[in-house]
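I'd like to ask you about the structure that follows.
Here we show just some of the chains, and they stay where they sit in the whole.
Each chain gets a letter, A and B, in the order it is written, and its residues are counted from 1.
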Amino acid sequence: MPPRVSTVEFRVRYAETDQMGVVYHANYLIWCEVGRTDHIRAAGTPYRDIERQGITLAVSEAAMRFHAPARYDDRIRVETVLSKVTSRTLVFDYVVSNADTGARLATVSTTLISLDPEGRVTAMPAALRAKLATVSSGAP
Amino acid sequence: MPPRVSTVEFRVRYAETDQMGVVYHANYLIWCEVGRTDHIRAAGTPYRDIERQGITLAVSEAAMRFHAPARYDDRIRVETVLSKVTSRTLVFDYVVSNADTGARLATVSTTLISLDPEGRVTAMPAALRAKLATVSSGAP
């Protein structure tokens, strides 16, 4: 089965625009984080709780392609999937679009690695990994 | 004596502008933090070291007046003074100006309170307070 997709929507904030009159590109990484937070919560493992277990998930790689600009007050949709789960890494893929027109604005992929409190790469706890694998596999 | 003044300069980043073509107002608080960090370092007590002692200085009040806009790539100057020191609070005043024209852009004041690791208001260590009081008094 394809991985589950979760969807979040929100409006562009004025602070997110720049003098080109469009959203500054770095903000898309923040929007993807909003999508990722929502996706992990939907998996039954709020990220806040993951950090309380002593695990942080840090972005180790990101790839972004920008297709069309977003503007102030546009309604934005972020669709997130967890496309890959290993013992130490997670790959999330995102499609950012205009919720009103459906126009695709950006496609983004981020790799996260699991770190212990000292910042060393570590395997995720088995229970966490199992929950995330379920979401990724698309199992109901 | 008047309190010591410290000065930092940097250029406006594109990310700091908004679609009005000027710097978004919230960024001035970040610039003041840059001035404050520099001022505290000049006092011989890098803020990084203060946090290592288990004290955080949190902004509890801010007042801002905007006089003229800053634009992309402008050279900005922040002049910072520590105008008041009590056992638990510090008041910093800032003048933000255009370093090339001298035009005054904003005047800001922030009050910081001393917190312990649990987030409770606490008196600053005597040694820290003494160093800060020296800066504030303008003693050489």
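Structural remarks
Here is the rule we use: a residue touches a chain if its C-beta (ideal position, glycine included) is under 8 Å from a C-beta of that chain, and two chains touch if they have at least 3 such contacts.
Computed from a predicted structure; not experimentally measured.
Shown chains number 2; the total number of identical copies in the complete complex of this file is 4.
Here is the rule we use: only the chains that are shown with their structure count from here on.
Averaged C-alpha coordinates put the centre of subunit A at 34 Å from the centre of subunit B. Of all residues in subunit B, those touching subunit A in their complex are 14-15, 17-22, 24, 26, 72.
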